[in-house]
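With one protein chain withheld, the remaining protein chains of the complex are depicted in position.
This part shows chain A:
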Amino acid sequence: MPRLFGMHLPAVSQSSRKLHFSVYGKNNSKVSDGMSTQYPVVDHEFDAVVVGAGGAGLRAAFGLSEAGFNTACVTKLFPTRSHTVAAQGGINAALGNMEGDDWRWHFYDTVKGSDWLGDQDAIHYMTEQAPHAVVELENFGMPFSRTEDGKIYQRAFGGQSLKFGKGGQAHRCCCVADRTGHSLLHTLYGRSLRYDTSYFVEYFALDLLMEDGECKGVIALCMEDGSIHRFRSKNTVIATGGYGRTYFSCTSAHTSTGDGNAMVTRAGLPCQDLEFVQFHPTGIYGAGCLITEGCRGEGGILINSEGERFMERYAPNAKDLASRDVVSRSITIEIREGRGCGPEKDHAYLQLHHLPPQQLATRLPGISETAMIFAGVDVTKEPIPVLPTVHYNMGGIPTNYRGQVITHTTEEGDKVVPGLFACGEAACASVHGANRLGANSLLDLVVFGRACAHTIADICTPGEKLSPLKPNAGEESVANLDKLRFADGNMRTSEIRVNMQKTMQNHAAVFRTGKVLKEGCDKMDAIYQTLDDIKTFDRGIVWNTDLVETLELQNLMLNAVQTINSAEQRQESRGAHSREDFKDRMDELDYAKPLAGQVRKPIEEHWRKHTLSTVDPKTGKVTLKYRPVIDNSLDAEDCAAIPPAIRSY
């Protein structure tokens, strides 16, 4: 019997469930003696583990390696295949290359864009760090588009203004033609190779290893050989992206399945503001592929069947560059009132042929090709058919401005969950609040990816001893995996998935009504129950994509039920969540009228608060709590917080 040096975990442990953990060989357990199914589990120990290798994940991973931490990056996709690569628009930063600019104006725009649901300390942090983050990217070698004098080219983008909204359109979106996300991800990937992060590519993270309310690591499935891996570490960073695939028509990749949100939900922690789903105004009609807001920034306009530039009526000042939720609603209203384009009058047109062809070729080459491939349209001659499509999830795992995951109780307020961090689209810091401005997401990725690395460097030192972990930690995840691998019900994964997607698309779209949402909640609950009746076909363990898709479906379902239930409960219209039966925003004071003499409503009676949702994974029942918005910036003298006001463009 070999001596066990420095082992934290005892050899054998029995639990009340069906799986039994032991160190291999101790009970004469052989590979396959026909008496039991075996899942070999390799244990790893690191100082920090990052789940996800998109923009935020890579930035956090190499930020940690740079600070001297022994870091592992666990990802189900090769880093350059993460969905960040599809981002087109750009990164906002108040560099002031096109005209004078100040990050405090960017701060105002973001707070207003979030419809005052964003936490102003996090927004302060992000907008103040923005110029530094963009310069850092440029130093990493990101090939930004340039102006004549060699400075970074900044284009106009939705919702960006000068002088706190009074100085006209701001040009602060730094871009790389129309493939900024592609460039960003490849730059970050190239930079990350300089550091000694251990990459575990094509490892599907199943669950967090939680003990006593503390996160002690992650358990993952190696897709290549079917082995289970437990990554023990003191710090876990979740950067798994959004969950666009809960909807039938979205701009997201098939891999955007909200795995991080689901892992956190199964750990019993809440997710925040999931009802706020952004519908990007210009997704190609039919295919759902994205046409960047940068088109409108370069001068493109939206027109209806009468050839009218209808945005002038809905947003007299910003017109086509109003905030995304405003534009999406405007397009939907035009279609509903019968001025839609095409034979079925069900979409709008984005016109670019009035712009000079060389500008289209230099600044927008990617979308010219996308429009040709997916819509058969030559952008120099014809307009592109577009429709609002699900694009981004403002909600996610609640964190503070430093990237630490928090829970909330009414008695103690916000409480940090030790050992757990989140950044990127998976997190909700919340910088985007009820609606995200274009080009703020790529900024969010790099700023908060770096912030997580800094926070971990502040509170921990590399090489710290790990706290003990139960020997059978992660057993429920493996039991679930085993159950799905041998599932023999009646409904296929694809059937259940399509049911969920169609229900979400029909019941929780751009405009929402109480009755339709309630119907959707009941349908989603029924679809959730059908997960017990699922049937999978591949019984193997090597490259079992049927199993992985089923795990992804479980994750999507948890996200979908929280989204639709939170939407049904929120009885107001704010940002991207607009209710036909509750058309106004309900704040603590009525900001449409003079404030003098008004009585402040208590938090139970207004809706300027974050939703915190939890789910019981066995029954699919959603419980909702609420948490107040953080209204103070990090430094009141340097940058005053913006009090709420009526939001119009």
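Here, a residue touches a chain if its C-beta (ideal position, glycine included) is under 8 Å from a C-beta of that chain, and two chains touch if they have at least 3 such contacts; residues count from 1.
In this section, contacts and distances are computed from a predicted model.
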Name of the absent chain as recorded in UniProt (options "Succinate dehydrogenase complex assembly factor 1", "Potassium channel subfamily K member 9", "Glycine cleavage system H protein" or "Nuclear pore complex protein Nup85"): "Succinate dehydrogenase complex assembly factor 1"
Sole residue of A:224, A:312, A:533 or A:616 that reaches the chain not shown, by the stated touch rule: A:224
Hidden partner chain, residues of chain A it touches: 2, 4-5, 7, 9, 18-26, 29-32, 34-46, 70, 72, 198, 224-225, 228, 471-472, 475, 478-479, 482, 488
